[in-house]
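Worksheet for the structure shown next.
Shown here: the complex without one of its protein chains, the others still in place.
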Amino acid sequence: MSKILLLQGNQAVVEGAIAAGVKFFGGYPITPSTEIAESLAERLPLVGGKFIQMEDEIASMGAIIGASLTGKKVMTATSGPGFSLKQELIGYACAAEIPLVIVNVQRVGPSTGQPTSPSQGDIMQARWGTHGDHWLIAITPASVPECFELTLRAYALSEKYRVPVILLMDEVIGHMREKIELPDNYDEIPQAERKQPDCAPADFKAYAADESLVPPMPPFGNGYRWHVTGLVHDETGFPKGAGSATKAAADRQYHKLYDHLDDIVQVENYCMEDAEYAIVAFGGAARTAYEAVDMARKEGIKAGLLRPITIWPFAENEIQKLAGKVKGILVHELNRGQYVYEVERAAAGKVPVYSYAKYDNEPATPAQLLAEFKKAMAL
Amino acid sequence: MSMEQLIDKYFRPGRLPHIWCPGCGNGIVTGAIVKAIDKLALEKDSVAVISGIGCSSRASGYLDFNTVHSAHGRALPVATGVKLADPSLNVVVVTGDGDATAIGGNHLIHAARRNIDMTVVLYNNSIYGMTGGQYSPMTPYGSKATTAPYATIEHDFDIAELAKAAGATFVARATTFHTQLLVDLIAKGIQHKGFSIIEAVSACPISFGRQNKLGGPADMMKWQRDHAVMLPAWNKLTEEQRSGKFPIGLLYEVTDRKEYTEAYDELIARAQGGNK
Partner (left out) sequence: MSLKIITNRCKGCGICAAFCPKQVLAVNEVEKIEAVAEENCIKCGQCEMRCPDYAIFVEK
């Protein structure tokens, strides 16, 4: 049985979190993500979970790291400035391989910027915001139903790969209300499982991995008594100063994700079968792009949309294929141009790559996007 | 159990000798923590030791419990997450004066305010040792540091008073000279239901002592002996007699302030009962 609701994107994330089995949220108020905290403060106790409003954004990251170590599924939610504050411990979570989900409902920045206006300005911060070499996953919903689905997917990925997953929203999607069909009962939704050791505690090496390259992670308190550190460590989990240890840790953390891009990277192709010209857009900007593609088709232009759902790791293969297929690519994003450079790099000069960057507080209208598209493609 | 057996039981095999400098008091404080845990006969699996970054925070890696060597200043938020997510764990936080009162100062006052059940052992060596001797918020006023070549003009925190004002319900202080007292206070702090903090006055002969000409490790320990005053005696001293000295012992304890994880369980019961 299911129910049909009219929900905001942020509320659909909350439903997704409850359905995924989240039992711990640590957060700090920030527009435009606050509804997620408010709603989970009410919902989590009802399912025996815990909500805590921490003293700052850094602390809320710390709290979810701690809670994840006890085996719980955990979440925090924020926006640009808070996301910056969390970056220190996002690095820690990458190094120590702690599963957790960070929702970033992007707004116009930098700094306080335009707190209630939509933006996709944290694309690069999501990838490179923390220090040092690191690898993580960022996924972006473009509809309210997808906020629910991708929240579930965020946990599936985070638990499977022991990696922080960023649910990269924007204010358009966070605050937009849409119809969504949800199951009445979340009990039947498959729960992401964290791999557990199959050896005795005495033989356990906390960061020894099998061919999946993902080490098992027992919860605190069940006999394995392992050590968690942000220092470079070997497979025992204890600090190791050797250069070979640094390289081994980096290589494993890279390959545990990048050897599985087929599993991790998702894109949506819209009207792409016979497309001669493509728009690349994601999140709130993709909403405009669907419409613009439809309008172009009505004019007889063979336009299509490639929508990255996984933002990081970058959809390298998909963009390369696209570049081999169409005559031109227009990247539309709500910032002054960030993702376009990645697309340009992957396209590697095979086709021209253009940018329609929108950064004036308002999403583009389909007509604006279509006009830019036609201009770029000289149609 | 002899001290040697305690070390074998509670320290991870093959991790010693530890990294601390000759004469550093951190080993004594860490030894006191395991003695306290042994005194309470806690199961090793039930103990989580969470540290930040700095000299003291390296202690977590040596101890055979569930351990986290977190980020600089962030031990308390991580510990808060561990404790709230699994209140059955006995949470001990190992931190230093810089870690807890500078970069982690905000977390300290808020963890105290929540009165969440955990025990903070603050290794106070008066200096940032790991980075080579810069002044911390607990470096005594007028001391020299590598970042205070003309002596520090910043007043130092009295962490006991700060923690008490912030809402901690168990506040104590001992020194590495007064080892038995330190063990007893840590054990009492762990038993205390609520936020407990024990300041362990520790010597840093290399990065603090040398700059301030305080003599060698034994001299610095004798200084602790000669300047720390047990609370009952302290209470009888005049202001003049107290000058240059500091009180040790159980400085403050209240039991009528609701503990956070217990309050959260009640909140869950209330929410599930349909009452807001």
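A and B label the chains in the order they appear, each numbered from 1.
The working rule: a contact is a pair of C-beta atoms (placed from the backbone, for glycine too) under 8 Å apart; a residue touches a chain by one contact, two chains touch by 3 or more.
As the structure is a prediction and not an experimental result, all values here were calculated from the model.
Report, in label order, the displayed chains that the undisplayed chain touches.
When the entire complex is considered, the left-out chain reaches B.
Which candidate, B:G31, B:G129 or B:G249, sits in contact with the chain we can't see?
If we include the chain that is not displayed, B:G31 is the one touching it.
For the chain that got dropped from the picture, name the residues of chain B it touches.
2-4, 7, 11, 16-18, 20-28, 31, 176-177, 179-180, 205, 216-218, 221-222
Here is the rule we use: only the chains that are shown with their structure count from here on.
So in the complex, the part of chain B that touches chain A is made up of which residues?
12, 15, 44-46, 48, 50, 53, 60-61, 64-71, 74, 76-86, 88-89, 106-107, 109-110, 264, 267-268, 270-272
Provide the residue numbers of chain A that touch chain B in the complex, in ascending order.
Interface residues on chain A, with respect to chain B: 23-24, 26, 42, 45-46, 48, 50, 52, 54-56, 58-72, 74, 88-89, 92, 219-223, 225-231, 238-239.
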